[in-house]
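Excluded from the complex is one protein chain; the other protein chains are retained at their positions.
Entry: subunit A
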Amino acid sequence: MDIATQAIEGGFADPVFDAQTVFRAVMDAMARPGTLQPLPVFARPPAPLSATAGAIALALCDNDTPLWLDLVLQAPAAVKSWLGFHTGAPLAHTPADAHFALIATPAEMMALDGFSQGTQDYPDRSTTLILQVSDLVSGAPLLLEGPGIETTATIAPAQMPRHFVEQWKQNNQRFPRGVDIILATPEGVACLPRTTRIKTMEA
């Protein structure tokens, strides 16, 4: 398949309702951190962009939201042209300019504080990170607490960034500034908003 076809195919079959379903899954995941909100396959973006991450980008991004892609996603022209065709989102020049960042290899990603943190006056002007992970059970377990969680929740996302617990602690300390994370797995989405605290698990 040539690049032009790849860029055009694989969008939402039913844009209005697919976008609503994807958004509701992300909203429920953001409101209940650590829960997996299942999502069927709605989008077929070119590799290495995953179906879930692609669907989230289609649901939330448009010409108002500069996008930043990590090195793996920047490399193939097909990903950029697919996102460009379906969302119209411009690519951000630096991670700090991005409203959304798509990250295919979280284990190798740059530090969280390299992205826009928002300002103390406008903490909403921060980057939302969309991390592609293979599952939420095979990584190091994270014990979560905070708004949206009745007592505690546990997830163990695979391929998380280096020193993630330490980085997340710093992200918490910047509150109300900070980044929010959407974890895109093949089964669905889970979120870590900036209010979620990770308690280190003993052994």
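Here, contacts are C-beta pairs under 8 Å (C-beta built on N, C-alpha and C of every residue); 3 or more make two chains touch, one makes a residue touch a chain; residues count from 1.
Note that contacts and distances are computed from a predicted model.
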Next item on the list: Match the chain absent from this complex view to the correct UniProt protein name in "Permease", "Thiosulfate reductase cytochrome b subunit", "histidine kinase" or "Alpha-D-ribose 1-methylphosphonate 5-phosphate C-P lyase".
Entry: "Alpha-D-ribose 1-methylphosphonate 5-phosphate C-P lyase"
Margin query: I need the residue numbers on subunit A that touch the omitted chain, in ascending order.
Written below: 14-17, 19-21, 23-24, 26-28, 30-32, 59-62, 64-65, 99, 119-124, 126, 128, 147-150, 175-176, 180, 193-195
